[in-house]
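Note that one protein chain of the assembly has been removed; the remaining protein chains are unaltered in position.
Then we have chain A:
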Amino acid sequence: MGYQGHFRVWRGSDEGGGLEDFTVEVNEGEVVLDVIHRLQATQTPDLAVRWNCKAGKCGSCSAEINGKPRLLCMTRMSVFAEDETVTVTPMRTFPVIRDLVTDVSYNYQKAREIPAFKPPAGVAPGEYRMQQVDVERSQEFRKCIECFLCNNTCHVIRDHEENKESFAGPRFLMRVAELEMHPLDQADRVQEAQSSHGLGLCNITKCCTEVCPEHIKITDNALIPMKERVADRRYDPIVWLGNKLFRNKS
């Protein structure tokens, strides 16, 4: 059943580091995080890794496995050949703190820059009425577990530190879309998506969608519709005025 697996794990801090080789036991049914934990318990007690639920629900254990952005707890060892070396590195877009742990504060900053849900005036709590079909679009985006793998992957910031300032990243552009499509939200979010959150920098490569462990169609269902709304506003003042007057958010 069990076998000795070959692992290469990035170890180091903000001052630098490198890949280290390990040979470690792997058992049937295990995921990469199990093996990282075994390393901690048997060989490297101070190996730093974030995790929490171990069931793909909290989005803590994001890293890159053989160069692919993934959750450590949802990557089964059975997808690798027994003689294959499994390389585990921290997310590349965010500064390393130590080993596999990165500083994801960029994401929390961006979250703060998106104006919050604006509740409908005059509708008391308990009186909200919404149809299932109307909430489903935003519900898809609210499946997000904030693993930040999409932001880690997006080339707009992965290779361009300078864009971080002006670009909210797919996760938070999707948050804007989520609020925009919320049936009862009262704020106008279309212009801001473009002007403050950097929607224009996205060139719909869909790389973010590909890595999303929740299989959210970030590009097709959030980013492209937002771009269409921006375009509608620009080129069609009547639609823009209509939207304004009738709050027709769909």
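Convention: a contact is a pair of C-beta atoms (placed from the backbone, for glycine too) under 8 Å apart; a residue touches a chain by one contact, two chains touch by 3 or more; residues count from 1.
One rule holds in what follows: contacts and distances are computed from a predicted model.
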Notebook entry, point to check: The complex lacks one chain in this depiction; which UniProt name from "Ferredoxin", "Phosphonate ABC transporter, permease protein PhnE", "Succinate dehydrogenase / fumarate reductase flavoprotein subunit" or "NADH-quinone oxidoreductase subunit NuoE" does that chain carry?
Noted result: "Succinate dehydrogenase / fumarate reductase flavoprotein subunit"
Next item on the list: Pick out which of A:47, A:174 or A:202 touches the chain that's been left out of the picture.
Entry: A:47
Next item on the list: Using the touch rule from the top, list residues of chain A that touch the missing partner.
Entry: 13, 27-31, 34, 40-41, 45-60, 74, 76, 97-99, 101, 104, 108, 111-112, 115-117, 119, 125-126, 128-132, 135, 138-139, 142-143, 145-146, 179, 182, 185
